[in-house]
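Complex shown without one protein chain; remaining protein chains in place.
Showing subunit A:
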Amino acid sequence: MRRAVLSCAALCTAIPLTLTACSGGGPAASGQAKPTADPATGGTVHFLEKPDFSHLDPARGFDGGVNNFYRLIYRTLTTREAAGPHSDGTKIVGDLATDTGRASENNKTWTFTLKKGLFFQNGAPITSQDVKFGVERAWDPDAGIGSPYAKQVIAAPADYKGPYQSGDLDTIETPDERTIVFHLKKSYPQFSSVVAQPNFTPFPKGTGAKAAFDTKPIASGPYEVANYRRGSSLELVRNKHWKRSTDTVRAARPDSFVWTFGLDAATIDERLIAGQGKDINAVGPKVQPATIARLQTPQLKQRTLAGVTGCTTYMSLNTTKGPLRDVRVRQAIEYAVNKQTTVDALGGSALATAATSIEPPSIPGRDATDVYPSKDGTGDPEAARKLLAEAGQSKGFTLTVDARANATEQAVAVAVQQGLKRVGIKVKINTIDTSTFYEVIGTPSQQHDAALTGWCPDWPGGTTFLPPLFDGRLISDKGNSVLSMLDDKKIQKRIDEIAAMEDETAQNEAYGKLDAEIMKRAPIVPLNYSKTVLVVGTNIAGAHTSISYSGGIDLVGIGLADPKK
């Protein structure tokens, strides 16, 4: 799972008394380049953000925002194409490796060959041993808290604890300086996508113990960290040992990048709209719902970018609790929820679309059929009442829903509450602190009847969407992702059959069909597919949103239209 990073609105922000920002539209629109135009080389791109990056160590950090940032300072065996006018930024291409890997033994053994002329920021050449060492860090009990795929897919002794404690891992071979061979637990046709995960970043052997990379990372990409003050600012400058000829993905136009953290979300919107001084070279996070209405002028529309996050917001229904054990009650809840009001809670049509299936539209092979259809997703209370009556629950009951303690999540919870009130189900909102939310709902003994959460796939395909959420064999006492606690043998059998398929297209289509099959058992209520809207400074160019990075601007292509401004 890629952790869904949700913007923290209203309540957790301070008072944005930036009443001085009365100038409005910024510089005149005439002659202004579009933010999607090709950038020039040079200049500094500024980022205005509220939270800092989770970790600069790629074995530790794992969310849309930080994965995007990693590509500026790190390289992996493969990576995704840069998002651009002719690419949606999801196709896997070779990065450190010459190609996307060669499989043998029925996809159980994968071989990659490194390009020539690859160097770390200190000038040392990048060898296959460095890649191997980087991957091994994923098994370290302290460092390996990021992407789970290396540990899940690559064969390793059960007691292997990473390079610092257990030394070399024999299942990753390095026959020479430029060749690396991975031996997997079982056939894995999408291994080319796995090696694009951030924890496949190379590091010189022996470095990076005790979270050293969180403050002083060793760059392999086009930029290196020049200055980093946690929670306040981060500056990247060019890594002079990176060779453009070895990199087909990163345009790397600006000379430097500067992040400013700890800014209030509403303040960021004001600054970007006003576009004064250096803010013409600035980019911010997803705008606040209240800002959408102000982006309707032609000047602002021109520098507004829209993107999809590729995530599904959903409410899990714990199939082992009280009335929810009855599938008819769960189906009634599917009908009773008004998905449109949850869209409004996230900021209306610009920031979300009502969901029909579990998989969002960005997943290939998706089947959009709504198993519980209603007009515009507003729900069908009549059908819900009928099902509740059949289940002997027409008097209604109380449903406890776990939700995060921030304004947006609370608004979604209240929207669900109103929807279910229509059929006599009383929703009690159980507010959980944002920092411990996933821990609490991932512990079956602590989670309640339902939980409001979301899921983002790690690469477009059903593999990283349905099995982690609905394979009952994955249910665990802690860190559980099968929130519905659905333990259905038929679904598990089908998951195994699909995983064994050779052809990725057929596999994705089969997952699309399985989606509807799972929905008939109503283990979750898909609420909406979230989107992003971003405002960029007038001088920003090469900005294309990427579904691979939660709808953020793909940083490898961004730059300035005029670096002298």
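Methods note: a contact is a pair of C-beta atoms (placed from the backbone, for glycine too) under 8 Å apart; a residue touches a chain by one contact, two chains touch by 3 or more; residues count from 1.
We take it that contacts and distances are computed from a predicted model.
Engineer: I notice the complex is incomplete. Of the names "Oligopeptide transport integral membrane protein", "ABC transporter ATP-binding protein", "Fumarate reductase/succinate dehydrogenase flavoprotein subunit" or "Twin-arginine translocation signal domain-containing protein", which is the UniProt protein name for the chain that's not shown?
Structural biologist: According to UniProt, the chain not displayed is called "Oligopeptide transport integral membrane protein".
Engineer: Tell me which residue among A:T41, A:S349, A:Q446 or A:S476 touches the hidden chain in the full complex.
Structural biologist: The one listed residue touching the chain not shown is A:S349.
Engineer: Among A:Q410, A:T453 or A:S481, choose the residue that contacts the chain missing from this document, as touch is defined above.
Structural biologist: Here the residue in touch with the unshown chain is A:Q410.
Engineer: Where the complex has a chain not shown, which of A:T127, A:N199, A:N239 or A:Q288 is the residue touching it?
Structural biologist: Spelled out, the listed residue whose C-beta touches the missing chain is A:Q288.
Engineer: Touching the missing chain, which residues of subunit A?
Structural biologist: Residues 9-13, 15-16, 265-266, 288-294, 296, 338, 340-341, 343-345, 347-351, 378, 407, 410-411, 413-415, 417-418, 429-431 of subunit A touch the chain that is not shown.
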